[in-house]
Every structure is written in structure tokens, then in C-alpha cells.
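With one protein chain held back, the other chains of the complex are shown just where they sit.
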Amino acid sequence: MEDLILKLKEQIIKTLKLSDIKPEDINTDAPLIGSGLGLDSIDTLELLVLLEKEYGITVPDVNTGRQVFSSVRALANYIQQNTVKEK
Amino acid sequence: MNQNNNAVILECGEILCSLGNLQETIADLFEGFSAISQDSCFGVPVSYAPFKKKSWYDLKENTKILASSIDISNINKEETIFIFCAAKGDISPIEKYYEKKEQSEYLPLLYSQAEYVKNILELENCRTIVISNACASGATAVEVAWEFLSSGKAQNIIIFGFDAISRFISTGFYSLSALSQTKAKPFDANRDGLTLGDGSCIALLSFRKPYSGDIIVAGGGSSNDANHRTGPSRTGNGLFRAAKMACENANILPEKIGAIKCHGTATKYNDAMEAKAIFSLFGEKIPPCFSVKGAIGHTSGAGSLLEILIAAECIKRRLIPPTVGFQILGVEENIPVSSSSQHILSKTVLCLSAGFGGLNSAVVIMEHS
Partner (left out) sequence: MKNKIYLSSFSAILEEGIYDDSGLKNWDKDQIGPQDIKREQVLNKPYLNFGKLSLADKLAFSAASLSLTKSDYVNKENMGICLGISTGSFSTDCRYIETVISGFPSPSIFSATLPSSSITDVAIYFGIKGPNRVCANGLDSGITAFELAINLIEFGKTDSVLILIVNSIESVDKNIPLILPEIPKNNFAFSFILTSKKPHISPAFAIELKIKKTNKLMNNDNAELYFKEFINSVLLKKDANIKGVWKTFESEIILKKEE
């Protein structure tokens, strides 16, 4: 789980091209959108693209989306719950 | 009007869109028709409002038709400025270049399209200005024209707008979750997004003593929401300030406005924001409001000029059309959105537009008595 959390932080920084920030600067339990990391709705849409591309997960609706992006930990939990057991 | 009693006159104009040219569009708007079709939009599973004729996607063909509709034989070209307005204009050269490495007659860049159109209009030696203020481009071009004409820096201004849909545009709006899954329903409780539409237009403006029946561009105003890369502010304060500035610039009190040509894109946020802006300016006494985007779609940068030309026709008829797509009011403020043709009591219309990045532009037009 901790590996996934670190990987997500790196992916968020890389996908959104955030500058002046390292993975260790992102608080795992802080909000991602608005306050906390301060992402906007376009960033959210980019993260939805990331979920699809890297994890094959499609978020079904806006409300789930809000929950999923409420923190890095929430995102990691969602991915673990929705990843099909492989191979 | 200034102390010489001259005014900025909208001499003539023409549009091309999904309902046809200006007269065809007006006739259909008053019948409550919509041109939004159920086809997929360049591969994206949504409906849209394509140009009525396929040949209109060709910039040369489109320009020739618009050029033939206005008479510029008597204008002094030495005192004329040409303004080209578009959000993205004609994307086809980019798609052609990128996919097939083929060149087009003009480059995938607005200034090149402007030069191309200018030459077809035989305005080669005229100064060219390209205004690209996202979806508020056309209205901003009118504001700029008003400023140049009122200060005597030009005698005539020809504004040309062109924004055509392509895979580039449809996928882009789709990725922003901005598009309706059904059809645009401006201000409606069940609205779910905008519908794209093709649009092009031309307008000739001059500065002279107005005669009875002339349509005057009385003034304009603009502002920035400073809120979000694409979404409008939640308070409507930006659009309110633009509209207030337009009324002040036009020397018109809000209570003298006969109707509001809304931006009305039918996204949840735009219409909510616009309603707040309108309420902030008019309070309880809001004149009749209409949006054409449920009929001809969101025609982007060129669209905000195209819609001003439609509003001018409404003034001449003393009627505004029904807002196609609207059934039940779905905004907090009690905005009198037209559900059938309505008479307007005063010959003055406030035209609102708002573009990506919070760019708001408002223009006041009126008929001279």
C-alpha cells in the first residue's frame, strides 16, 4: 500500500507537471482538489485519464470522483479495491 | 453618440450556421426549430449543429458567400481596418499537416487565415487585427471596433469570424466534460452541457450620423473572472461587471434594456453564473432573456458576433425568439427566459458572452429612432 501511495504521488507530480514539489511534500491524507494540493477541475479530469490509462479504472460518476480524489490515501484505496486480481 | 451626433453603426452583416444564412436562421428560430442533429460529432458520441451545407467548411467558399452578401464597393479602403475573430478558426490545416504532412493554402494559424480571407475580400492593403478571446472573440472584436471608430482611427471596420468543428474541437470539449449527452437546454433544470455548432459571419461597421432604423453599437464592456482555466466564476461577478461597463459605456441605464441575448451555453455552471450576473445588474426587473444555443449550438468565438447579428434582427422585428431547449427554469434567480416569441418594448438589447479562462464581453446594440 505504501509503495502504491509513493508511486501515486510521483505519478500525480509527473502527469500534472507540478513544479516546486517532491513526492514527500504531498500529505497523504490532505485533500487534493481545491485546498491541500489545490488542484482544479481540469487537473481532476487529467487524473481520471491517468486512472484509465495506468490502472484501467473508469470512475463511474462525479460523486465517486469526489470521494476518490479526497486524498492520496483515498485514491490508493480505490485503486486497490477496483483492480482485478491479475494473471 | 458623441457630441457630433455620430455613432457606431452596424451597417450590415451576414451569418452562416446550421440553420443557414441570417434570414433563414431568424425564420427558423422564431418557429422554434433546432438544427442540432443526432449524429456523432467527428467520432465523439454527441450531437452537434453542423453547417447547413458541407461546402461551408471550406474557408474559401465560406468567405466568398459572406463577401457577396455585403456591399463594400463604396467604402474607403484606406480608412478601413479588417478584424478577424476566432477561438481556433479553421483547424483543418493542422489535422491535414499532422496526419498527412500535406500543406493547405493557408497555415493552421489565425493570422494566416486572416490574410487569406482578407485577400478574398479584396482588402489587401488594410490593417489586419486578429482577436482571439476564446468564446468571447466576436463580441470583443465589436468592442475593439467601437473604440477605433469612436476615436476616429478608422472610418469603417469589417469583422469576419469563423469557427468550425473538427475532431480536434469535439474531442477537446468532450475531454473537459462540457458536452451535453442529449441536446443543449439553456437555463433548463435538466440541462447537462453544451452542444457544439459551426458558425461564420461578417459585419460592416462605420461611424457616421445615424438615420432612423439604423442599428447602433452603443457600447461595450469586458472583464476577467480570474477564477479557473475554463470554468466561469460561481458568483457571476465578472460577467456582471462586463455588462455594467457596457451599459455605462453606452450611456444606458439597465432599466432601458429591452431584452438580453444571453450566452446561455446550457452548462450547469455557465447558466447559473449568468443568472447571478443578470440578477446583480437588473434586480427584480429583468427584461426578457433568450439564448439561441439550443437551436444552433455553441458557435464558439465567431459565435459571439454571429449572435449579435441575430440580436440586431430581433430588434428590427421587435421580437425575441423562443429559447429552444428550455422548458423549466433551472437557475436560482427568476430569469424570464423566453419559451415563445416575445415582444420587446424597447429597441435596445444587451448581448452577453463569456469565454474559456473567464473572459467576459458585453455589447449594447439599439435601433436609432
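First chain written, first letter: the chains are A and B, and each begins at residue 1.
Throughout what follows, a contact is a pair of C-beta atoms (placed from the backbone, for glycine too) under 8 Å apart; a residue touches a chain by one contact, two chains touch by 3 or more.
Values in this document were obtained by computation on a predicted structure and should not be read as measured data.
Within the full complex, the chain left out of the display is in contact with A, B.
Only one of the listed residues, B:Lys52, B:Lys185 or B:Arg241, touches the absent chain: B:Arg241. Per the touch definition above, the residue from B:Lys88, B:Lys185, B:His263 or B:Lys293 contacting the chain not shown is B:Lys88.
Looking at B:Asp58, B:Glu147, B:Asp192 or B:Asp214, the residue that reaches the missing chain in the full complex is B:Glu147. As for the chain not pictured, it touches chain A at residues 16-21, 37-38, 42-43, 45-46, 49, 52-53. Residue-level contact of chain B with the missing chain is found at 77-79, 84, 87-88, 91, 94-95, 97-98, 103, 107-112, 114, 124-134, 140, 143-144, 147-148, 150-151, 153, 167-168, 171-176, 221-230, 238, 241-242, 245, 249, 355-359.
We adopt the following convention: only the chains that are shown with their structure count from here on.
Between the CA-based centres of chain A and chain B the separation comes to 39 Å, rounded to the whole angstrom. Taken together, the chain A residues at the contact with chain B in this complex read 40-42, 45, 49. Here chain B touches chain A in the complex through residues 175-177, 228-231, going by the rule given at the top.
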